[in-house]
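Can you read through this structure? Questions will come right after.
In this view, the complex is presented without one of its protein chains, the others remaining in place.
And now, chain A:
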Amino acid sequence: MTKLAEWLFGISVVGALWGVVTFDLLGLRLPAAWQEVAWPMPVYLLVAFGCYSLATVGYRVATFNDCEEAARELQEQIQEARVDLRRKGLRF
């Protein structure tokens, strides 16, 4: 199953459940409170997911390591390499 199919499958299952509860498709005579909670659920979920995404990406951008030390080490090694390679006869 492709990822696309997995997503479509997941969305259909959730959508079907939502329809069953909100519109009482199967005539289960569910409590009215359930329906009230269920009908705006898709919007809640979307908003919640949006917030989660923004928070996650924001946090990861803020905590993205700046490798100052690695850059400095590399610069030193470049100098060292130049000296050594020249001694070995390399023409740059």
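Throughout what follows, a contact is a pair of C-beta atoms (placed from the backbone, for glycine too) under 8 Å apart; a residue touches a chain by one contact, two chains touch by 3 or more; residues count from 1.
Everything that follows uses one rule, which is that contacts and distances are computed from a predicted model.
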Fill in: Protein name as given in UniProt for the chain not displayed, "ADP-ribosylation factor-like protein 1", "Dolichol-phosphate mannosyltransferase subunit 1", "Coatomer subunit gamma" or "Pyruvate dehydrogenase E1 component subunit beta"
"Dolichol-phosphate mannosyltransferase subunit 1"
Discussion item. Just to verify: which one of A:Ile11, A:Cys51 or A:Cys67 makes contact with the chain not shown?
Written reply: A:Cys67
Response to the item:
Residues of chain A touching the missing chain are 2-4, 7, 53, 56-57, 60-61, 64-68, 70-71, 74, 77-78, 81-82, 84-85, 88-92
